[in-house]
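Let's look at chain A:
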Amino acid sequence: MVARGVLSFSGRPSIRSAAVAAGPLEKKKSRFAHLFDQFYDSELCGEETNEKAHSRMIEDACGLVLEKAEAMPADADFLLCGDLVNQMTPSNFAAANLHLPYIGLFSACATSVSSLIAAALLTEAGASRLTLAGSSSQHNAIERQFRYPIEYGFQKGPTAQWTVTAAGFAAVTPNEPGYPEIRHATVGRSVDYGLTDPLNMGAAMAPAAFDTLNRHLSGTGNTPDDYDAIITGDLGSVGSSLFRNMAKDEGIEVKRSKWRDAGEEFYGDDPSFFAGASGAGCSAAVYFSDVFKRLMDGEYRRVLLIATGALLSPLSFQQGDTIPCTAHSVELVMGEGGES
Partner candidate 1 sequence: MIAYLIRPSDILDKSERAGHGQQAQVRLRNRASPGEQQGLEPGPHSWTKNGGGVLKKMLGAAGIVLILSGCGQGKAEIRVTGEPDADDEQRAERVLDGEERISSAVAVFVKEDLLVGVDVKPLSRFKKAKIEEKLKKKMEEEFPERTVTLSGDQKIYWETEKLEKLRDDKKKLHDQVETIKSLSKEET
Partner candidate 2 sequence: MISSFILAFIVGGLICVIGQLLFDVANLTPGHTLSILVVAGAVLDGLGLYEPLIDFAGAGATVPITSFGNSLTHGALREAEEHGIIGVITGMFEVTSSGISAAILFGFIASLIFRSKGRP
């Protein structure tokens, strides 16, 4: 271990397959819709409640990932996932149906990466032959928990973000040539810059993203030029530009084309989504469709994924607390011939 919280995986666990299930609006509006594997006709996914729909989406995404990895549910050793609903009941119920050893992880919207890190650790330790890792969010379930009832009329400002309905999962296995490998990871710190506006999450999360980027680069000794892309999770347009500015200010120069943000890109430039997408399903959906495919196609050789999460609850916000944020990063390298 070079630096605190920066991990190197000498066993190079692989991401054997990845899948995304998404809601009806994502089918219509997302730029990445053509890469997703499954859609639902309604937000309720044929279930009675939003939370059940949320759970259903997780199960379906897990099924798809296993199918793509040519495996049965019984072949999986662990399920590591999380969502944003109270006590993560959607993930818990999905885990109950999948009958897999399960650890629920809460890193808010950074769970897509924190679950990958945990999966890589289990694999590295030799405890797992196949682990399902991922995260998900369902717009209605999250909105009603964190903000207002769905039908409540509330004017959102230009910094607001739109919680996506999507579940993204990946199957992590011991090293298999020809699949993206997990080389390094940085476990994020909880960073609190004293921001309090829950409708400007991007700005609150940007310092955490920067902290993790900085630590990852110094911990691994890499420079931004070593990556084909540095992809943040759901900073949105506001948070991303703050993040880039912060990095520039601290002397980390990256070409604009290498900076990507899943939240900013998710719905294209549609202004009805304000500053972009957010939610635990946002980064997972993009990482486990677009990024995975580009790695498989050889378009990317090495990428750094930095998923950010705002660790607030409606209670903490109402009690006037600030919004602590975290960011976890994982460095994926496309198989054969990587030297570092």
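How were these picked? Simply put, all candidates are chains of the complex that A comes from, given by their letters.
One rule holds in what follows: a residue touches a chain if its C-beta (ideal position, glycine included) is under 8 Å from a C-beta of that chain, and two chains touch if they have at least 3 such contacts; residues count from 1.
Everything numeric in this text was worked out from a predicted model, so none of it was measured.
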> Quick one: in this complex, who touches chain A among 1 or 2?
Replying inline: 2
> How about chain A: which of its residues touch candidate 2 in the complex?
Replying inline: 24-25, 43, 50, 139-140, 143, 149-151, 154-155, 162, 272-273
